[in-house]
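Structure below; questions to follow.
For this depiction, one protein chain was excluded, whereas all remaining protein chains were kept in their positions.
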Amino acid sequence: MTDAAPRAAEPVLAIEGLSISYRTRAGAIPAVVDFDLAIAAGESVALVGESGCGKSTVANAIMRYMGRNGSITGGEMRFKGRDMLAMGEAELRSLRGAEIAMVYQEPFAALNPSMTIGRQLMEVPMIHEGVSERQAYERAARMLEDVRLADTERLMSSYPHQLSGGQQQRIVIAMALLANPSLLLLDEPTTALDVTVEAGIVELIGEIKRKFGTAILFISHNLGLVHEVCDRVCVMYSGDVVETGAVADVFTHMRHPYTRGLFGCIPLPMAGRDERPLTAIPGQLPLPHERPHGCNFGPRCPWFAAGTCDAGEVPMIAAGIDGAAGHRARCLRLDAVGEAPPLVPEAAEEAEAVPAPEGDIVLDVVGMQKYYPVHDRSIAALIAGRSVRWVKANEALDFDARRGQTVAIVGESGCGKSTFAKVLMGLETATDGAIIFEGDDIAESAVTDRSKAQIAALQMIFQNPNETLNPSQSVGSQIARVIRKFGVETDRAKILQRVHDLLDLVKLPRDFAKRMPRQLSGGQKQRIGIARAFAGNPSMVIADEPVSALDVSVQAAVTQLLADIQREHDTTLIVISHDLALVRYLADRVVVMYLGQIMEQGRVEDVFAPPYHPYTEALLSAVPVADPQIEKTKIVLEGAVPSPLDPPKGCPFATRCQHKLGAICDAKRPPVHMRADGHRIACHIPLGELEQMEPVFRRAKA
Amino acid sequence: MNEHRPPDRESAEPIKPPPAIVVTARNIILGLWGALRLLRESTVAMIGAGLVGFWVLVAIFAPWLAPYDPNAQVLPFATPFTEHPEGGTFWLGADHLGRDILSRVIWGSRTVLFYAPVATACAFAVGITMGLFAGYKRGWIDDVLSRISDIILSFPILVLYVVIITTFGASGLNIVLAVIFASAPGIMRIVRGLVLDLRNRDYVAAAQTRGESTLRIMFVEILPNARGPLIVDACLRLGYTIITIGVLGFLGLGLPPPDPDWGGMVNQTRSMATFAPHMTIFPVIAISSLVLGFNLLADGIREISLND
Partner (left out) sequence: MLIFLARRTGYMVLTMLVVSILLFVLLEVNGEAVAVKVLGPYTTVEQRNLWLEANGYFRPVYVRYFEWLGNMLTGDFGESIRFRAPVADVLWPRLANTAILGGVTFAVMIPLALMMGILAGMKEGSKLDRSLSVTAIITTSIPEFASAVLLTFLFVFWLSWLPGTSGMTDGFRPVELILPVTVLVLYGFGYIARMTRASMVEVMQTPYIRTAILKGMPYRQVIMRHALRNALIAPFTVIMLQINWLLSGVIVVEFFFAYKGFGALLLEASLNQDIFLIQACAMVAVFVAVTTQTIADIGYTYLNPRIRFA
């Protein structure tokens, strides 16, 4: 393994042949098998894979924090030459937090809710170095500055719930760095955060590497992030590392069929569905106790060869192309598999965009507004006479959608996209403005006031696969209910027939009708959700983050399915998402929202190319891209999204804008520049100047 | 937890069309069987189910099991194993009026296993309905219902019973009404809490966006998904109601004599416990074991549902 760690003779962490099992009622289940890893000082290594591949288990094993059921069943683990598996509790304690520190996925949950931030930070040097409170306080305050947090005094005396998610994660990182560890484990540190906040954390991690020379183990499911943060990568599948090597090598010449499959599943913000269609990996991740004999990926691998692949354990085989050292893959048929084509086909950029469907207007939103009252019962508010204040969730929304089009509404959390969906569905009513749907204004009619035909024509796909289906009703009955409710069919046999047709439509076996939701996987539940939405033959479907809760490979399949069904039925699809790559893939038109207002809208090709609205530019540059051939503009936004209780008077983006002109942005609402094909940008910067912007994504010069 | 949910017409209908009555009867038997199979996962639950099952059988077959008339006065203060003058034995002795204690304990199970389940079921019906409306509708309905239940719950429970029974007199019906009055607010709170959580689920939003009626959403979409915690609570509350009925009997506020009731038996004989403890001990063991059964069952079910 030393060949991969050229910088230091003794790696900080060396793991060889590590195996981990979990005891369950069904017996011991191997979670990770024969895992090798070496991290040198200053190096950053990624563990990447989908849920259930064992990447978090490895992290917990390194911390020797396995819970009651987990145990290390074999292998060796050395930290700076010391055998970690032989260590006792006391010795482990002196390592944890001091030499090895960890940062977690949910920063809020990782902080003690009833202790001030300062106390929690100060504990670290106090435990490990026995320093005095004063010194600990000073160290903590300095570290907060190092992780780029301002106003340290106030932060130190705050409680976790008083901070934003980005601040919380910086605190957790500061806490991890306080004892100056040699190894930092980052377990999905940005998954719970918005993209622009994520970009800030990614930059911070880069700084930490440079400044402290800490070795980093980065655990993620996001290939793009891995590319931006790490030097080396281990791709895991079903408890095994299937491919490893330098990020640049692996991401350019992926060798293992699973790695190739993964890359085929992720949409990229540079290419739409016509240039680069997604290819889902067939089949499902095997359950740990149902792993096949031989290659774990065998049942899903297009290159599977009986007799070779299912013969026995598959070893890691050198897979370097152009002599790349340390690039190895766990596949016996590397020659047959060959080399993957480049991620974005060269031709893609020149390809003529397929024109968006231009049917008649199905939905026309005119000046739609939604305010929520907030009752402030504090004394100050009573005296000031401001006991009722308004959350301006949506402000003057204007856009339309045509038959057969896919319109994406993008923005970060709190931008008002979900509120809009609620108003559209009639779960809330608009405060002002109009929503013309198929000729009728539905802005102020709640769902109970709408006609059956209107309700049937407008259906929704929900985000969370575990909540979208009622757990106590069978799948079939839930679809049947929609069919009966909307009077599509009334005859019992015909309803059953239609349920079966819908299951065919979403490519699920017919006997799923009898199953209960808990017997389905996340992707399958989401498919049922799609079938249910299309059961009443709607003319428009709203999909709220339809795939964000799914694993990468499942995402691809569901995305593909949704796009196909939509085209087939000529349905108008409104996709609400924070994922720009997905939006690029699915949408014909894009509406970019910030703080309840539309910043930019237009055809997807226009929005994803200059001229950009400054916010769009920042959003795009924050998207992690997993293609080493692509160079992108780096923009990290300062500060947090202002409260919708009192948004800035002028441009809503003025508090964070990287191109802010000055006082005019604070004082005056920006004008809307109109371009061809309905491309509109709301900004004070003249259109001519905006057109001078560089594209965010550029092909790197060789 | 899924096997023993109440037969759900909505889910059964479109898939299998046989006549409704047959389906229901079969489902109940299948449901019970499924429930028992599930309980096997937890020893605690099995013991609990065993205790409860034992007393249920005793109550059902009381006329055949009880050796003597529970109210026949034969041999005062007979100690256990004394021979009965008309043949047979006072297995558990006789009380101060000479009534066979075994027969009284057996008949007493009927009393308690009639009133407690009836009262608890009614309290749940009321509490669930209140909780669904408060939790789902929110607004002033929630305010009013919550306030009412707060006020009722602010009474120390036994003080409340004493006041009610003193005002309206001791009778079976009044005890049932008092239990409903005193427990429904607690049940409402639990249901309300569950509904507040469940009402934000996407499937509820899905039902709303297809224009389902409020009642349907509350009773068909939400309620069945709250059943786990409610079943556990029902077991606990049944045990508690049994205790309450026992305590009322013990305080002399229970069912009017002479029909046997466990609490009453303790009340009538406890002053003589210093020389004839057998008169009080057996009813005490009976009530404790029955309550223990329900509590163990509740704990076991909770454990099983957590394992799922």
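All chains are identified by letter, namely A and B, in their written order; residue positions are counted from 1 within each chain.
Definition applied: a contact is a pair of C-beta atoms (placed from the backbone, for glycine too) under 8 Å apart; a residue touches a chain by one contact, two chains touch by 3 or more.
A quick note: this is a predicted structure, and the numbers were derived from the prediction, not measured.
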Among B:L30, B:V56, B:L97 or B:V284, the residue in touch with the chain that has been omitted: B:V284
Sole contact to the chain not displayed, among B:D142, B:D261 or B:D299: B:D299
Residue in contact with the excluded chain [from A:I127, A:I317 or A:A340]: A:I127
For chain A, residues in touch with the removed chain: 63, 65, 68, 92-98, 101-102, 104, 106, 109-115, 123-124, 127-128, 159, 161-162, 172, 175, 179, 377-379
Residues of chain B (touch criterion as defined above) contacting the omitted chain: 44, 150-151, 154-159, 162-167, 239, 243, 246-247, 250-253, 263, 266, 270, 273-274, 277, 280-281, 284-285, 287-288, 291-292, 294-296, 299
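Just so it is clear, only the chains that are shown with their structure count from here on.
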Chain B-facing residues of chain A, complex: 425-427, 447-448, 450, 452, 455-456, 458-460, 462-464, 467-474, 476-478, 480-482, 484-486, 492, 495-496, 499, 513-514, 516, 518, 529, 532, 536
Chain A-facing residues of chain B, complex: 2, 5, 8, 10-15, 17, 201-203, 205-212, 221, 224-225, 227
